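There's a structure below that I have some questions on.
The complex is shown incomplete by one protein chain, all other protein chains being positioned as in the whole.
On to chain A.
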Amino acid sequence: MIGYILRRFGAAVLVLFAISVLVFLIFFATPGVDPAARIAGKNADPATLAQVRASFGFDRPLPVQYVLMMKHLFVSHDLTSFVNRGTLVIPQIIDAVPVTLSLVVGAAVIWMVLGVGMGTLAGAMRGTLVDPLVMLLGVFGVSLPVYWLGEVVNLITQKQLHGSVFSWVPPLGYAPLSQGVGQWALHLLFPWLTLALLYAGIYARLLRGELINALNEDYVRTARAKGLSERRILIRHALRCSLIPIVSLFGLDFGALVGGAALLTEVVFGLPGVGKLTYQALQNLDLPVIMGTVLYAAFFVVLANAVVDVLYARLDPRVRRA
């Protein structure tokens, strides 16, 4: 088992290395991105350009530049942005993490409650009108893209009905916990709901399918034969087994979102989280920040995958030998 874990994490480190090399090469292979020209400013004198190139080390071979960048990122922790110069990359990410965590944890609670609730309801009420109605709601959630839904929510809460029904909605942006839990939650309420809707829909549909399969299993028939109540069968037996794939899916989704996949929600609602930082860095072609955020995101995705794999291996010995 230990050997498997080590192999798995060794592979994860290799993936991170490959991603960082790829990001680095794509950046320098793009024409028109000479960072020295961008830093030196418009119409810079060639001598000034040469000075900037030398002082930032852009005149050195690419592998050396790569190693230096990694050294600044991981050893001396002083990698700075090319665009907002003097801004350290790591503190920017550390600043952004609480925002993303606040968004994702809150949304996760909502979508898990909603998704499990809707899925269970639809599975249990199969054959009645409730099932297709709940599922329709689920499809509705899945098919609304976050960036569109977010803009519509903003249009309604910040503009059309801001003077009346939604006058209590605070301006867009993030309020840290230091301003009080109330303000924090109020600022995040609509982002939470917007982000949660999509996942709630997916999880509800998935859970319904699993639940219906489980309800046809032999052990459920056995439980029925033993005279257990339908509710007990549903909650204690069928739902419990059906939740296993949901939980592993949740692990992956959560990892990706914390890594910055909530980008669209963050951009639409003006939340300065990791996704927003990535978006901004891509807009500016700010290599150090892109590198920092991409590695951070990849780390969470790879970590989540590795944890899930290890858990699976723990549960299923066959995986270990594969």
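Basically, a residue touches a chain if its C-beta (ideal position, glycine included) is under 8 Å from a C-beta of that chain, and two chains touch if they have at least 3 such contacts; residues count from 1.
Simple rule for what comes next: contacts and distances are computed from a predicted model.
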Inquiry  = There's a gap in the complex where one chain should be. From "Succinate dehydrogenase hydrophobic membrane anchor subunit", "Carboxypeptidase regulatory-like domain-containing protein", "Amino acid adenylation domain-containing protein" or "Peptide ABC transporter substrate-binding protein", what does UniProt name that chain?
reply    = "Peptide ABC transporter substrate-binding protein"
Contact partner of the left-out chain, one of A:Val52, A:Met69, A:Leu121 or A:Leu149 = A:Val52
Query = Given the contact definition stated above, which residue among A:Ala96, A:Met118, A:Ile246 or A:Ala297 touches the chain not shown here?
reply = A:Ala96
Request  = Have a look at A:Ala40, A:Met69 or A:Leu198 and name the one touching the chain we're not showing.
outcome  = A:Ala40
Touching residues (missing chain, whole complex) on chain A = 30-34, 36-38, 40-49, 51-52, 55, 80, 83-87, 92, 95-96, 151, 154, 158-159, 162, 171-173, 267-268, 270-272, 276-277, 280, 283-285
